[in-house]
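Step one of this worksheet: look at the structure below.
Yeah, one chain of the complex is gone here, protein chain that is, but the others are all in their spots.
Now for chain A:
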Amino acid sequence: MRAAVIVFPGSNCDRDLAVAFEQAGFQVDMVWHKDAALPEGVDIVGVPGGFSYGDYLRCGAIAAQSPICKAVVDHTKRGGYAVGVCNGFQILTETGILPGALLRNAGLKYICRTIGLKVETSDSAFTEGYNAGDVIGIPIAHHDGNYFADDATLAKLQDQDRVAFTYTENPNGSVGDIAGILSENRRVLGMMPHPERAADDGHGGTDGTALFRALSGILTPA
């Protein structure tokens, strides 16, 4: 199993994400944003957290136009798996791979703490290691995590069981308490909380481990 973790100028969770993949049994390639292609045989792409391009213009907007993002879009169009965490979620919405957008937190403050996250569906490669309704503790660390989608998009996400995670206590104003969503084919996950920061005993919590472990069993190359 092979994972590619994209590295942008300003990424700061790329190595954490790589370690989480490695601990789940993946061979990981770090891929620079100027590369125009993913390595051969990649099963899943990880788009990490951080502050790509200094969050200039809008979070993730400039990263979404980078050469590697075109390759990531093609990979997901072929049915490939991808996960975007925090800034990675913002980038996936800016590329159009996932619907909606992430706005400034309603309370205007950067928030960095462990929050309660409710698993809304176990019907995905990312969440099948949990039971729907489980509440897990995962850290958030963001200033622009306020998920927005128009009413029609929100209804579609909910009708198609594509809300992966919700906050037990909404920290940022997200519509429908949404913390993470799935693509229509359920092979792309975007989420603001950081499962890779709760994947080792040294982190003070391991509730994120099940996400990476579940991924390792079922992937087929795109």
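In this text, a contact is a pair of C-beta atoms (placed from the backbone, for glycine too) under 8 Å apart; a residue touches a chain by one contact, two chains touch by 3 or more; residues count from 1.
As a working rule, contacts and distances are computed from a predicted model.
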item: Absent chain [UniProt protein name; select from "ABC transporter permease", "FAD binding domain-containing protein", "Phosphoribosylformylglycinamidine synthase subunit PurS" or "Ligase-associated DNA damage response exonuclease"]; value: "Phosphoribosylformylglycinamidine synthase subunit PurS"
item: Which residue of A:Ser11, A:Asn105, A:Thr121 or A:Thr166 touches the chain not shown here; value: A:Asn105
item: Absent chain, residues of chain A that touch it; value: 57-58, 61-62, 65, 93-94, 99-101, 103-108, 146, 148-150, 173
